[in-house]
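My questions will all concern the structure given below.
Here the complex is missing a single protein chain, while all its other protein chains stay put.
After this line comes chain A, so read on.
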Amino acid sequence: MRALIAAATGLAVALVLVFTITALGSPAGETSPKPLLTTVPAHP
């Protein structure tokens, strides 16, 4: 019974961790202030 509880705890923590990370995602940030280029840049 104790082994079953331990296994279930491990599984639950893994699920919570993955769901939380994917739900948080990554922030979209802001649109770059740099313009669309109309001159040839010297380097990347």
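In this text, contacts are C-beta pairs under 8 Å (C-beta built on N, C-alpha and C of every residue); 3 or more make two chains touch, one makes a residue touch a chain; residues count from 1.
Note that in this section contacts and distances are computed from a predicted model.
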Chain excluded from display, named as in UniProt, from "ABC transporter ATP-binding protein", "Sarcosine oxidase delta subunit", "Acetyl-CoA acetyltransferase" or "Membrane protein": "Membrane protein"
Missing-partner contacts on chain A, residue numbers: 2-3, 6-11, 13-15, 17-18, 21-22, 25-26, 28-32, 34-41, 43-44
